[in-house]
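Yeah, one chain of the complex is gone here, protein chain that is, but the others are all in their spots.
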Amino acid sequence: QYERLIFEKKDYTRTGVDFADIDIMPSDLGDLVRGDDLGLPGLAEPEAMRHYVRLSQKNHAIDLALYPLGSCTMKHNPRLNEKMARLEGIGDIHPLQPASTVQGALELMDTLAHWLKTLTGMPAVALSPKAGAHGELCGLLAIKAAHEAKGQGHRRTVLVPSSAHGTNPATAAFVGYSVREIAQTADGRVDLADLKSKITDDVAAIMLTNPNTCGLFERDIVDIAKLIHDAGAYFYCDGANFNAIVGRVRPGDLGVDAMHINLHKTFSTPHGGGGPGAGPVVLSEALAAYAPTPWVVSTGNGYALEEFGEEASAANFGRMCAFHGQMGMYVRALTYMLSHGSDGLRQVAEDAVLNANYIKASLQDIMSVPFPDGPCMHEALFDDKWLEGTQVTTLDFAKAMIDEGFHPMTMYFPLVVHGAMLIEPTETESKAELDRFIDTLRALAATALATKNNADEVARFKNAPHLAPTRRLDETKAARQPKLTYG
Amino acid sequence: QYERLIFEKKDYTRTGVDFADIDIMPSDLGDLVRGDDLGLPGLAEPEAMRHYVRLSQKNHAIDLALYPLGSCTMKHNPRLNEKMARLEGIGDIHPLQPASTVQGALELMDTLAHWLKTLTGMPAVALSPKAGAHGELCGLLAIKAAHEAKGQGHRRTVLVPSSAHGTNPATAAFVGYSVREIAQTADGRVDLADLKSKITDDVAAIMLTNPNTCGLFERDIVDIAKLIHDAGAYFYCDGANFNAIVGRVRPGDLGVDAMHINLHKTFSTPHGGGGPGAGPVVLSEALAAYAPTPWVVSTGNGYALEEFGEEASAANFGRMCAFHGQMGMYVRALTYMLSHGSDGLRQVAEDAVLNANYIKASLQDIMSVPFPDGPCMHEALFDDKWLEGTQVTTLDFAKAMIDEGFHPMTMYFPLVVHGAMLIEPTETESKAELDRFIDTLRALAATALATKNNADEVARFKNAPHLAPTRRLDETKAARQPKLTYG
Amino acid sequence: MRYLPLNGADRAQMLATIGVKSVDDLFVDVPASARLTAPVNLPRYAGEMEVEAQIRAMAAKNLSPSRVPFFVGAGAYRHHVPSTVDHIIQRSEFLTSYTPYQPEIAQGTLQVLFEFQTQVARLTGMPVANASLYDGSTAAAEGVLMAQRITKRNKAVMSGGLHPHYTHTVETLAHAVGMETEALTPAVDAEAEVLKHIDKDTACVVVQTPNVFGTATDLTKIAAAAQAAGALLIVVVTEVMSLGLLKSPGEMGADIVAVEGQSIGVPLSFGGPYVGLFAAKEKYLRQMPGRLCGETVDADGERGFVLTLSTREQHIRRDKATSNICTNSGLCALAFSIHMSLLGQEGLKRVAKINYAKAHALKDQLAVIAGVDVLTPRFFNEFTVKLPKSAAEVVEALASKGILGGVPFTRLHKDEAFDNHLIIAVTETVSDTDMSAFVAALKEVL
Partner (left out) sequence: MRYLPLNGADRAQMLATIGVKSVDDLFVDVPASARLTAPVNLPRYAGEMEVEAQIRAMAAKNLSPSRVPFFVGAGAYRHHVPSTVDHIIQRSEFLTSYTPYQPEIAQGTLQVLFEFQTQVARLTGMPVANASLYDGSTAAAEGVLMAQRITKRNKAVMSGGLHPHYTHTVETLAHAVGMETEALTPAVDAEAEVLKHIDKDTACVVVQTPNVFGTATDLTKIAAAAQAAGALLIVVVTEVMSLGLLKSPGEMGADIVAVEGQSIGVPLSFGGPYVGLFAAKEKYLRQMPGRLCGETVDADGERGFVLTLSTREQHIRRDKATSNICTNSGLCALAFSIHMSLLGQEGLKRVAKINYAKAHALKDQLAVIAGVDVLTPRFFNEFTVKLPKSAAEVVEALASKGILGGVPFTRLHKDEAFDNHLIIAVTETVSDTDMSAFVAALKEVL
């Protein structure tokens, strides 16, 4: 199972790409020419193919089994999306071709924008952010710009619930805000009283995930929005969980001013081992003018790309990246949207919520649920109370799942729940696969509970996984003695 | 690891393909309309993806490791070939479009034909045979037609060496010839004396593989061809092993009258779990007129497809299949040929032979070689003499290789060698991979030999494989109680 | 060269291990007269870019059906294949595996083949099926030879509705093994005619539905009559999609069924590779040609699959084999099976109805054009019209207008009586716009 690193052979003479011989010497570059040895090995094509195919088989993937990473949303990635992204005229066009030669591409961006605006009930969208966290940055910069334009530059505080994604406080701090935490109620929602007490006149915005990271819909969301607006602040919604409500609830109807949409989560662009993402941000009327450059404009007889934002909106807060965003993700997301349509997207949310509640209902007699009352949304949250009295931890239980052929759920997040286990099945799981998962977890949970009476059996959990490509890895060593490159 | 059959769920209500609702009733078909229940389950796309991805991981493949199947030739399949086969204008054109709309396709077939003829030194080629065995049939039917045209219809015997592929005698018998076996010399070649004694005036042809199935070049091939020709018979060469000599030897220079070329073996079209193949047949001047329909003709200002063979050659023996052959394989093979060029193809043969001899040289001190003198060609043949005194058989040894991550070699073929193990590495293996294979086999061979002194260890071999997706399968049960469909 | 991992240093080391000086020493057994000392007269090696440019240049000289209104069928059909299918068949583990000779590490391929056989059996309404043959035409020919083995009779009668390429393929193979054949005169509604030609030597009658002119026929009575006369009924289907709407050959009494499976999962690819589906009555199981995959158990008693009954096959039986076939059409069978499992009967029935509806819609539009005579009495997605002038000329004229308008029957079979016959196929890929364009263009060129 050991797969050699490509560097271990220390043979730099080979290549897997054929180019014609070339003997021109770049004499005019003088000293600028690089020396001979770059330390970069080349593999013949058969060697490369094997290296990567073998490595790939060491990965879990949504195409192999359920991947119940709560708050990460791993759903089926249709291959039609991949095919569309590779079309001639899509995959091969350059961002700086004259606009007259990319009218279809601009139309595609405009169409995507139309779908996003319609689905969210928001009047504007900034497409260019390259990931969810980048979208948060975009939203907060728009809010900052809006406050500054209104002479409210003194507003330097952002409210963030304790259950928030780490990116929320990180982004707020990144742009110079101080972060004020909002407490959570016993039923897993924002504590309205605490919120009220923390709204001061230096508050710029609240950042709220809805459905929240406990998988629950914020029942008081409309009231929260009103409180925030009344205080002269903006409501930033972390749209990571938009997949739970798409087609059934429009964030614009809830009072949201800005929300990023993780295209990979809601609209199934592939995660690819951790990216690329795409995080378009929908904006309310109040913030629309501050959106970053560039944007697509319809000129009447076609589309143009407004690169500098001078004419239409000098209020824009700037540019978030070179060029105009993640076109490759736009086409995948739009393909997914067109495939589902308005009825299908609504069904997506319903089935996602149904699947999560089914898991919750099927496991809650054996695994403890921190917020048992009422339905959850797209993810079912468990804690580790049920493991009390055993030596098995959430981590041990998760690693033992690996031996059963399942990827663990999200662990220890949200932080507000002890030993959290956050399970998100998504709508693309069949009942048969959910039942297989439920049966497996019930059996594993029973085994874990049985370790109370049999200390020896604890080792099965402590030493898990046993059947994975590697045993449990020493993360402490990796951090203490960082080794990030070979040799 | 158990993967359910798609039929086990007995749910026929689902589908993974969306079509518009349709309520037209085919009333004019009356009784011809089928009943509702076909017993064919449908899978939603995510379910289908998982089913097949999971199943795929139960397969060994050339992209995972060496696949040393002697006489089956598993070499690297370049993905450029796959890409070319799917081009618009290649993968999507219909065989019965007007010739004026497929000039490029006909040019491609003509170009392939030119390369095949040039590489073999033969004046003609029949492209349409759909696999190697189909090519053998084509060759023998051309021979039969030629004899009949010359009033030699009484020639009803085909000479076949005892080491031949099973397809050779099967094909000869299939077209009504009786098969006469030719003995083999102690050094693994055709026994010339025996051959001479068996050439009678009813001999229609000899079918000879060269390099032969022992992986050896028939040194007397030119003499054999002369004997056959002098007797008024034809020389059919089984071209399965052409990959050993391509670019270094032209069969036309050896006196061959007809030879099929397994495009997948020599020119790397993918095997795909057992097909499709493609078996174009090159023909000598003597046989060219009898080639089957259809064929491509150059008209001066383009190409045409001669479908009926009436004008150019009424002597054709007929049609081997609908349409005009395995275009999808032609484009892959031609892509491979253009990539290698004349120099690269020559290197292919050299490296294939070098790799095989390297394996032979590296193992022959521990595993016995039936024909030790002189070099082998593209495959190294071992027998089971070295296992004498152990209870380990060729089969056991092969199954034990599976646990080491390698696909076994071809076993018990050729039939003329006891317990044969025929190893073909091909040219696309690196020295590093060969060394890994050699080290593994040496260690395994040493273990097998050690079982002489330890009967208990025999079980490791008898029960192998231990680490494969299934244990050893009961082939006898499968044949005695054939169960070919579910339910 | 990008596909060759050895470099000069490797080669030198390996030659040393072997104990020879140069690679030429490994070719000593080649007669001196036949040793090529230099590369043959063909271009040298080329990079991906150059090769791709050459192949693309050829592709660009073809008129792609993806770009024009398209009505060509006659044995190969343009259908929509879900993108999942092509993705899965390109997975290394399927694409680059060999015949499953070592079943323990080929369960992926083997389970797929078992499922494929079950799908084929259910689709055709027959109890057993093999793991595929080269294509429909060779499957038909193998069916005829199988009938000879079973009945010990020596003549095959082929209907005038059989695709002429199939007729010719059967003739070639049947004559090769010494069988007689009788091919009846082509006719639009031809299948029942075979009964009149059965005699005591008749091993089988070969009929096709829908036949080459598109005509769908209930074969129930033909089956009974043929079998009563001691002959087997071989049913050929060239448009497998029709089985989503039409009664299966098994229901109608077929003994052997040979189907071109291309329509489900396999690209047109200018005629190949395709996939032959082959099914038969259970009692004929051991006379079937080609590979069979069977269920069994492993040493632990767990279910597994193997290639089985190989004692029928050439590599065991050599000159006594039931056929000389070695490969099947594995990758195309995989594509078929994936597409079929995505469709399910629900999807198959629906797409079949759409085909029917579209074809009949076009038929209605053509029927009212002066001089166009619709000949096919009952059909699925293909029908034949008689034009007032040469169909070949009309097709060329349409092609020059960017419409691929069908197959002149004389493309398949030379006979002046059919000069004006045009076979027109309409699948779910044809839009209303395509049909209007066709109708308008046809009016212009007539």
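First chain written, first letter: the chains are A, B and C, and each begins at residue 1.
Simple rule for what comes next: contacts are C-beta pairs under 8 Å (C-beta built on N, C-alpha and C of every residue); 3 or more make two chains touch, one makes a residue touch a chain.
Only a predicted model underlies this, so the values are computations on that prediction, with no experimental measurement involved.
> Kindly name the visible chains that come into contact with the excluded chain.
Its contacts among the visible chains are A, B, C.
> Among the options A:Thr171, A:Gln184 or A:Thr451, which residue touches the chain absent from this view?
The single option touching the absent chain is A:Thr171.
> Out of B:Arg14, B:Arg180, B:Lys198 or B:Lys483, which residue would touch the omitted chain in the full complex?
Of the candidates B:Arg14, B:Arg180, B:Lys198 or B:Lys483, B:Arg14 is in touch with the missing chain.
> Spell out the interface residues on chain C facing the chain that's missing from view.
Its contact residues with the unshown chain are 2, 47-49, 80, 82-83, 87, 90-92, 342, 428-429.
> In the complete complex, which positions of chain B touch the hidden chain?
So the residues of chain B touching the missing chain come out as 13-20, 43-47, 49, 53, 78-80, 82-83.
One rule holds for everything that comes next: only the chains that are shown with their structure count from here on.
> Any idea how many Å lie between the Cα centroids of chain B and chain C?
20
> Round to the nearest whole Å and give the separation of the Cα centres of chain A and chain C.
Distance between chain centres: 46 Å.
> Between chain A and chain B, what is the separation of their C-alpha centroids in Å?
That gives a centre separation of 48 Å.
> Residues of chain C that touch two or more other chains: which are they?
Residue numbers touching two or more other chains: 1-5, 45-46, 48, 82, 84, 92.
> Could you pull out the residues of chain B that touch at least 2 other chains?
Residues 45, 49, 53, 57, 61, 63-64, 76, 78, 339, 428-430, 433 of chain B touch two or more partner chains.
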